[in-house]
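Missing here: one protein chain of the complex. Every other protein chain is in place.
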Amino acid sequence: MKLELRGITKVFGSLVANDHIDLVIEPGEIHALLGENGAGKSTLMNVLYGLYDPDGGEILVDDEPVTFAGPGDAMAAGIGMVHQHFMLVPVFTVAENVALGHEPVRGGGLIDARKARTLVREISDRFGFEVDPGALVEDLPVGVQQRVEIIKALSRDARVLILDEPTAVLTPQETDELIAIMRQLKEAGTSIVFITHKLREVRAVADRITVIRRGKVVGTADPSAPETELASLMVGRSVSLGVEKAPAEAGDATFQVRGLTVMDSVGNAVVDDVDLDVRRGEILVVAGVQGNGQTELTEAILGLVQPVAGTIVLDGRNLVGGGVAKALEAGIGYVPEDRSTDGIIGTFSVEENLVLDLFHSPPFSRGGALDKAAIRANADRRIVEFDVRTQAVTAMAGTLSGGNQQKVVLAREMSRPLRLFIASQPTRGLDVGSIEFVHKRIVEERDNGTPVIIVSTELDEVLALGDRIAVMYRGRVVGVVPGDTDRDVLGLMMAGVPLEEAVAQAAEHHTVLGEADIEAEEEPE
Amino acid sequence: MSAPTTTRTAPAEPRVAALTPISWKLPIALTVLGLVALVFFGIVPAGGHHTTFRISTASDAFQISPVAVPSTATALVLSIVALALAGLSWWAAAGRRRLGVWLPAVFGVLWVLAFLCWAGAGKTIPLTGLLSGALFLSVPLVFGSMSGILCERVGIINIAIEGQLLGGAFLAAVVASLSGSPYLGLVAAPIAGALVGVLLVVFAVRYWVDQIIVGVVLNVLVIGVTNYLFSTVLTNNVGTWNRRTPLPVLAVPGLSEIPVIGPVLFRQTLLVYLLYVAVVILQIYLFRSRWGLRLRAVGEHPKAADTVGINVNRTRIRNTILGGAVAGLGGAFFTVGAGLAFGREMTGGKGYIALAAMILGRWNPIGALFAALLFGFSDNLQTTLGIVGTPIPSQIMLMTPYVVTIFAVAGLVGRVRAPASEGIPYTK
Partner (left out) sequence: MSDEPTTEARRPGQPVLESKVDEVGRGVLREILESSWVVTLFAVVAALVLGAILIAAADQHVQTTAGYFFARPSDFFNALGSAVGNAYSALFQGAVVNFHGTTFARVIRPITETMTVSTPLIFAGLGIGIGFRAGLFNIGAQGQIILGAILGGWVGFTFHLPVGLHLLLAVVGAAVGGAVWASIAGVLKATTGANEVIVTIMLNNVAVYLIGYLLTTPMLQAPGVNNPISPPTPPSAQYPLLLGSQFRLHLGFVLALLAAVVVWWLMERSTLGLRFRAVGANPHAARTAGMSVAWVTVWVMAIAGALSGLAGSAQVLGTETSGLTAGVAASFGFDAITVALLGRSKPLGTVLAGLLFGGLRAGGFAMQARTGTPIDIVLVVQSFIVLFIAAPPLVRAIFRLPTPGGPTRAQRRAQKRAARAAAQPVTEEVQA
């Protein structure tokens, strides 16, 4: 099926998210849509999928103009979409999720459950997915959930499949499997739109590349184009792909975790007997696929969740049982994974957000009364120092862009003497400019002699920032390796393979992305 | 497949449940209650009295003679058995075993019987009357909780059940009185409830007003409107507008002759039979039909539903109105169902109890049915004991269901999971 977008325009208030975008997807091609976060890729695909009404332009299927009033119409036209955040009902079974919206029914409106299961099994077998139709989705690992999403699209005879940032949650090896699936689908005649901001994946899999920047198509490229060229096309200026940092001058290990175990509400060990040491002046990156206990590890360190066993020692003091307030007092700076829910209060002003965990101490309050002037002065200083773009310090924090929200959180957490700095996914969803800024500040904090823990699921970031890397899998630390460890080794460790075995397996064959790494190293700068 | 298949060795399965903190809530609660029964119903009261349980009603074909038991001795035996069950729950908790709901259920029955032995010492307790009255009084609670389930499962919090019941009661009374047919009242009642549902869902879906706020305010509104119309139109001409028009009792031939069960279940009005149908249909269709699947998907993950072409807001609107209609039908209980004329604020907070029944029943029709029956039972027990004469002040008896609900929500029933998206307006 040939799919064409002509002059698609979508406006949100004063923001032009898509500006006259033209795009042609040829039958049976893998078309990469490359652009950094906030470039308008997802908006475009939501327009294509009927979730948004375009303000201008049109969509053509096999050269016939079509209009989609909703996703139902898009699906009927043969368009399927795997969203970045899976659109699966957690408490439903796989079969129910796949059937939802086009349920096979027996008499009286009752669902023909057997038929629904058979359909899932059929598609699953055809592609070797090994998905149990009766399993509850919430019990499945993310990789499998993604396959359920693909089955869902295929069960509706999708001939164009949109994959929105599909590799964000996968290990390099899982990404390889996904790439294999994509190629298999392509051979079967399905066109694929592959949305990403990761240059390597694009080069590995795409037939054609369209680059989007600030809502506009800025060019098309061949997969053989060098990475730096794609990067500068995507960002609009030449960018350095790495982070400039001197080798760590590590001091004493002032932060130690021993035997830490955290249980979830149903009694599974989400952090399982973890030992960690972080030295002054080094960055320890905790790598791993989303949901392998990294979040809970940082939450336990901050005191948000109570561990059932183990000790967390900072400067010789055990923090376990003290709660968040005590941990902050001990000098922990904490940047949470989800900044909009945990980092800032959207309906509070920027100035209030900048003192959210400091307001109870001088100079911001006296005898239980807030000192508004001191709070204002602090805000004026911080927004300059951290380059927070806001109309006023009294503006609601929720109105800021993601990058500026993150800067507010960073400014707050770095505005007092720190004994330990923790940041989870510090650059998720940010544009390249903000990413560079955040990385720079993190390295500066390290150079001040603060022990730093960064949690990241992005291997690029892991490799860019880490002086040492601890890989987590199912709540355990699989191993702690040097910062320059091979991507494939890390990938295998992220799937639970112990270090030695991972090294051996990685030597045997490289993943597509691992190959790209080697190529990049060989390429002259 | 062309790509190399990677070896994925999982080094170890995650440890499960080795260190879960044990919940001692249930064993502690059961033991305390059991000891209360043992001491206050079995040991402290003076012996020598008999409690008589009347099992048959006068109109039964097969008469079973009343059973008289020694009060304290029976209570003693019952509470010891109950304590044994409590012991079993200690054993289960220590070993992290799950025993299911039968244990607290059986415990509850034993405890209530022990209580009845004590409260009815030297008197006669009409057992059948107690049960059929319980079912009768639970009618609005069941309909109300079914309404709550429908609305909350689709993502709309329905605090307005009270208003829907009251509106149903009002319209049922007026239509039945004007037409002279209680059945027309039964037809009209859901319309009133549905109207309240329309207001609720319009404000919730169209204007994104907090659903709890709308619910609370709608309840006040319905009280205001019905009170106003009652003291003007209805009072001015009671004979025309507000006559008593009771629904007749329809005995199911054959079934109604079964001892105990017959008179309780099958000698009721049409409204009660509709209740059976409503619960059964809801239980089946909510979990096995296309309609139910979509409804629940919208309540759990509206965006997911939207992406497969389900119109989220339309689904919410329709089912909330349906929910309102169900509660409205329940409201007919107060007037045509109970054979009374309409009175000011005659629903007396039953809508809130229905809400509690829904939560106790964990958003599940059958569960809510039993929770509602429990409330109906305690309500009727108070009335029955009031007639028989009891050692407990009526206010304390009346208080019980509310206190029980507080304990229940506070965690004795375990962690309950509400539909994930309830109360949150859907925006793209």
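By letter and in written order, the chains are A and B; residue numbering begins at 1 in each of them.
Rule of thumb we're sticking to: contacts are C-beta pairs under 8 Å (C-beta built on N, C-alpha and C of every residue); 3 or more make two chains touch, one makes a residue touch a chain.
Please read all numbers here as calculations on a predicted model, not as lab measurements.
Novice: Using the touch definition given at the top, which of the shown chains does the missing chain touch?
Specialist: Output: missing chain touches A, B.
Novice: Based on the whole complex, identify which of B:Gly180, B:Gly224 or B:Pro391 touches the chain you can't see.
Specialist: Residue touching the chain left out of view: B:Gly224.
Novice: Would you indicate which residue among B:Val201, B:Leu355 or B:Leu373 is in contact with the undisplayed chain?
Specialist: Candidates B:Val201, B:Leu355 or B:Leu373; residue touching the omitted chain: B:Leu355.
Novice: Given the contact definition stated above, which residue among B:Gly47, B:Pro248 or B:Gly411 touches the chain not shown here?
Specialist: Per the contact definition at the top, the residue touching the missing chain is B:Gly411.
Novice: List every residue of chain B that touches the chain not included in the displayed model.
Specialist: Residue positions of chain B that touch the missing chain: 159, 199, 203, 206-207, 209-210, 212-214, 216-218, 220-221, 223-225, 227-229, 231-233, 236, 349, 352, 355-356, 359, 393, 395-396, 398-399, 402-403, 405-406, 409-411, 415.
Novice: So which bits of chain A touch the chain we can't see?
Specialist: Residues in contact with the chain left out: 6-7, 9, 11, 20, 55-58, 65, 302, 304, 323-325, 327-328, 334, 336, 341-348, 352, 356-357, 359-360, 365, 368-370, 372.
Here is the rule we go by: only the chains that are shown with their structure count from here on.
Novice: How big is the gap, in whole Å, between where the Cα atoms of chain A centre and where those of chain B centre?
Specialist: Distance between chain centres: 45 Å.
Novice: Can you list the chain A residues touching chain B in their complex?
Specialist: Residue list for chain A touching chain B: 49, 51-52, 70-73, 75, 81, 83, 87-92, 96-97, 99-103, 105, 108-111, 113, 128, 152, 173, 176-177, 179-180, 183-184, 261, 263, 265-269, 272, 308-309, 473-476, 478, 492, 495-498, 501, 505, 509.
Novice: Applying the document's contact rule, which stretches of chain B touch chain A when the two form their complex?
Specialist: 1-12, 14-21, 284-285, 288-291, 293-294, 296-297, 300-301, 303-311, 415, 420, 428
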